[in-house]
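Every protein chain but one is kept in place in this view of the complex.
By written order: A, B and C. Residues from 1 in each chain.
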Amino acid sequence: MTAPEAGSTTHERNTRQMSLGINWVTTWVAKTVDVVSTNRLRLVDLDREIGDGDHGENLDRGFTAVATKFASLPDDSTPGAALKLVATTLISTVGGASGPLLGTAYLKGAQAVGDATELDSDAVVAFLTAARDGVVLRGKAEVGDKTMIDAWTPAVDAATAAAADGKSPVEVLRAAADAAAQGAVATEPLVAHKGRASYLGDRAIGHRDPGAESSSLILAAAADAADEVK
Amino acid sequence: MTAPEAGSTTHERNTRQMSLGINWVTTWVAKTVDVVSTNRLRLVDLDREIGDGDHGENLDRGFTAVATKFASLPDDSTPGAALKLVATTLISTVGGASGPLLGTAYLKGAQAVGDATELDSDAVVAFLTAARDGVVLRGKAEVGDKTMIDAWTPAVDAATAAAADGKSPVEVLRAAADAAAQGAVATEPLVAHKGRASYLGDRAIGHRDPGAESSSLILAAAADAADEVK
Amino acid sequence: MKKLINDPKNVVDESVAGFGLAHPDIVTVSADPLFVARAQGASQGKVGIVSGGGSGHEPLHAGFVGFGMLSAAVPGPVFTSPTPDPIVAATLASDGGAGVLHIVKNYTGDVLNFETAADLADAEGVRVVSVIVDDDVAVKDSLYTAGRRGVAGTVVVEKVAGAAAERGDDLDAVAAIATRANANTRSMGVALTSGTVPHAGEPSFVLPEDEIEIGIGIHGEPGRERIKLEPADGIVDRLLAPILEDLPFASGDKVLLFVNGMGGTPLVEQYIVYRHAAEVLAEKGIEVARSLVGSFVTSLEMQGVSLTVTRLDDELTELWDAPVETAALRWGR
Partner (left out) sequence: MKKLINDPKNVVDESVAGFGLAHPDIVTVSADPLFVARAQGASQGKVGIVSGGGSGHEPLHAGFVGFGMLSAAVPGPVFTSPTPDPIVAATLASDGGAGVLHIVKNYTGDVLNFETAADLADAEGVRVVSVIVDDDVAVKDSLYTAGRRGVAGTVVVEKVAGAAAERGDDLDAVAAIATRANANTRSMGVALTSGTVPHAGEPSFVLPEDEIEIGIGIHGEPGRERIKLEPADGIVDRLLAPILEDLPFASGDKVLLFVNGMGGTPLVEQYIVYRHAAEVLAEKGIEVARSLVGSFVTSLEMQGVSLTVTRLDDELTELWDAPVETAALRWGR
């Protein structure tokens, strides 16, 4: 990121006020498990319209497994370790396209976080950026291809800007979540160039991309979790 | 048949007045072709309810073939020869249970008629009786088994009685047709003991037997033909 | 009705023609009279085996024509027995001088038409023996009905009879094997949906979205009872119980377990059915020595399955294992 000196001093002051620890990660995971299972059928329906109707099923299977794993998460785990556990669990349980993609997102994000115990706004931005880059690395999608990237990239940009404005991690995540939500909606008029939806050509127009929608739900859960634990 | 002496003398007088020749057979066949094709779907429906839904199709295929054969029927053919042609054609085109059964009916009936050129009431009764016996010979069904026999046997009995009363061939055939029609209706409350319908047990109750219905249509055509040519 | 067909009248002719084009190395098709025979013709000195019946049950019977199984098959119109003429022609074409076995499913139409054909073939100097297949336990009180129906067990009878003929058994011996196979075979089926006879255009019967027909016949003839749709394992129990009681099969028996798809049910479901059927037999101490899973005796696009169990002795097992090379069943060569 390229935050101006001024900005960086500003946010150093703000983030000194607050940062996110392991309880944010565990709360985020708990909320994600909920939101994914509540939206399971909705995501299945979205995927049935322009895919093969399993996206909600895939994520639900994955995050249910994550919940089980987290039940026995060592108390002394770092956010990075916990996020890596999410990654490996998703990779080995979700399958489909979204499994390796979201898994890689958490994996790269975890690596960016390293073994820090507290995440300030910069760290949150670094996490989101690395996560997004991981999805692009594996999936080669660009903004406008009607994929989860259309949720992630606006989220990363908004988070970066918020951090540059010295916003707190909570505010940074909220900005990311709001941008992701708009990004998901913005996939509706698009023709898909990646994933199953790309087979549809113009017939994908008017349908929201299920992966973009699920990513925005996951990022909203991240912001809600930060609110709760702050 | 066992008509009393008196009866036999009576009817000899009556039948001397009128008898049926080859034109009756050809007219009967023409009318049968019509009535079977008009009732094709109805018979299919009846057979779908307690059989396998092909009876109308089977008979239509058969009598269409008979019509073709009759187009080139030698002018000098006897009723017996013409009826034998119906028999062999049905046997080799109808298939199913009704093919061999009706085919045998015409075959045995033709044999009973021999090479007579004119059929009096006795001959008509002999024809119907031999036909019915042929069906029983092949199919081993008894009255009440919910088969075409439930149309044929009442028809034979009515014809026999009519002839014994000295009725004309036309009247004899009309009596047979009416009895067959009632016999077909009378199959509705029955449980079937022969043919596919027998697999249904009580579930056959309330449905008319398709073969009894088609036989009554065929016998009605015989009476109509006699009316027309008399 | 949605089908991949042209004129409904031509369904059988076109399908059999396609079958002949697809398997020229195995079969040859006579278009009129319509029958399917081995490409190599009759095997001299060996017993010929002819089967047939209404169409709509593919791959039965034409799919089983070839080395080690049928000599010829006679497809009738959909669900309607063929007439005697093509049966006679197929019988004459299958005679290698040792006579011909007719394997006939027990339906009045098939029995009567094959009967007439056998008489005519005898008249032509070809000795014919007929074996009637009646493995369907769904039909009760056989005495007061046309008798049990011939269903999926026909495949077993045709396979072992074909193997017996191939090894050189004489006509009476082959007939005895076929009779023994039938006597040791029991079947029962279930339908989730009905097939539609092409020229009828409407389903042969209608099942509500939540009901199934236990004991269905392969022509859509209703069976024993209609019940609410239930889990596959429960349905398997309902089919297997009457089958096992009937023979009866006993602990220690070695059997062939055959799960047959009705045409519209995919393999993924057939194997779920097989799994529980095998479990149940194991619990009862019945050893599944051989197995067959697939859509071999169908009822057009009907969704459903049938279960067939055959008690095997050493000879039947050996005949089942013997090489077979047909379009639908092939192993050993």
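Here is the rule we go by: a residue touches a chain if its C-beta (ideal position, glycine included) is under 8 Å from a C-beta of that chain, and two chains touch if they have at least 3 such contacts.
What you are looking at is a predicted structure, and each value in this text was computed from that prediction instead of being measured.
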{"item": "Chains in view that touch the one left out, judged over the entire complex", "value": "A, C"}
{"item": "Option touching the unshown chain, where A:Arg61, A:Arg132 or A:Lys167 are the choices", "value": "A:Arg61"}
{"item": "Touching residue (missing chain; options C:Gly201, C:Pro248 or C:Pro266)", "value": "C:Pro266"}
{"item": "Sole contact to the chain not displayed, among A:Ser19, A:Thr78, A:Thr93 or A:Ser214", "value": "A:Thr93"}
{"item": "For chain A, residues in touch with the removed chain", "value": "44, 48, 51-54, 57-58, 61, 91-101, 138-139, 192-196, 198-201, 203"}
{"item": "Touching residues on chain C - with respect to the absent chain", "value": "2-7, 11-12, 14-19, 21-23, 55-56, 58-59, 63, 190, 192-193, 195, 209, 212, 229, 231-233, 235, 259, 263-276, 278, 288, 291, 293, 295, 298, 300-301, 303-305, 325, 327, 330-333"}
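Operating definition for what follows: only the chains that are shown with their structure count from here on.
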{"item": "Graph class of chain-chain contacts, one of line, ring, star, complete, other", "value": "other"}
{"item": "Rounded Å distance, chain B centre to chain C centre (Cα mean)", "value": "34"}
{"item": "Numbers and ranges of chain A residues touching at least 2 other chains", "value": "none"}
{"item": "Touching two or more other chains - residues of chain C", "value": "none"}
